[in-house]
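Removed from the display is one protein chain of the complex; every other protein chain stays in position.
Our next item is chain A:
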């Protein structure tokens, strides 16, 4: 209910903005309810431990499971199937863990994990929110796995139609100018000042679709909506 209310608030804010600027198409939400996940974990404790005193039992301990390569705990007798998946590059992330818990044998053939699978996506989210607390914190290790997910927010079409507002682009540009100098100087980082609008838009979509390969720019572009990209293009094209 709170989440629905938040969506409405976002849409209302958008409508009330001066100049009709659009807002972000996304908002972050916790992975799930960790307290409820702790209760669900009682189904797992027959085989798995997690927490400060956790040790390998029938299954491996689950500390630092997020970001860990599958089958990576030295000395633990993994099934051949899981060891092979690890060697092939399977890493435990929110997505891969979710798929594994939903149906272990669908992700890893002949895994020894006898668990039949957790059907409810909500239950899985809560369980993973609980387990996430026992893996590295991004505040300490920035490369640690995310702790929240970005949800799509449906915006009414009239908001989406607004494009190329340079004033909104100026606001958004604060994130760009941490690296790209507004005055157009380019040493090490290319200038984006006075770029033709169309080139700018095409480049940003190429980053968003991972056609252009730069990880910082992919990250930046992926959370820009179409009209935010247009707004930025309009702003940078018009800088004096």
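One rule holds in what follows: a residue touches a chain if its C-beta (ideal position, glycine included) is under 8 Å from a C-beta of that chain, and two chains touch if they have at least 3 such contacts; residues count from 1.
Here, contacts and distances are computed from a predicted model.
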| item | value |
| --- | --- |
| Listed names "Transporter", "FAD-binding protein", "NAD(P)/FAD-dependent oxidoreductase" or "Spore gernimation protein", with the criterion being the UniProt name of the chain not displayed | "NAD(P)/FAD-dependent oxidoreductase" |
| Touching residue (missing chain; options A:144, A:163, A:202 or A:239) | A:144 |
| For chain A, the residues touching the chain missing from this view | 2, 10, 13, 17-18, 21, 23-24, 26-30, 136-150, 168, 171, 174-175, 177-183, 185-189, 215-216, 218-220, 222-223 |
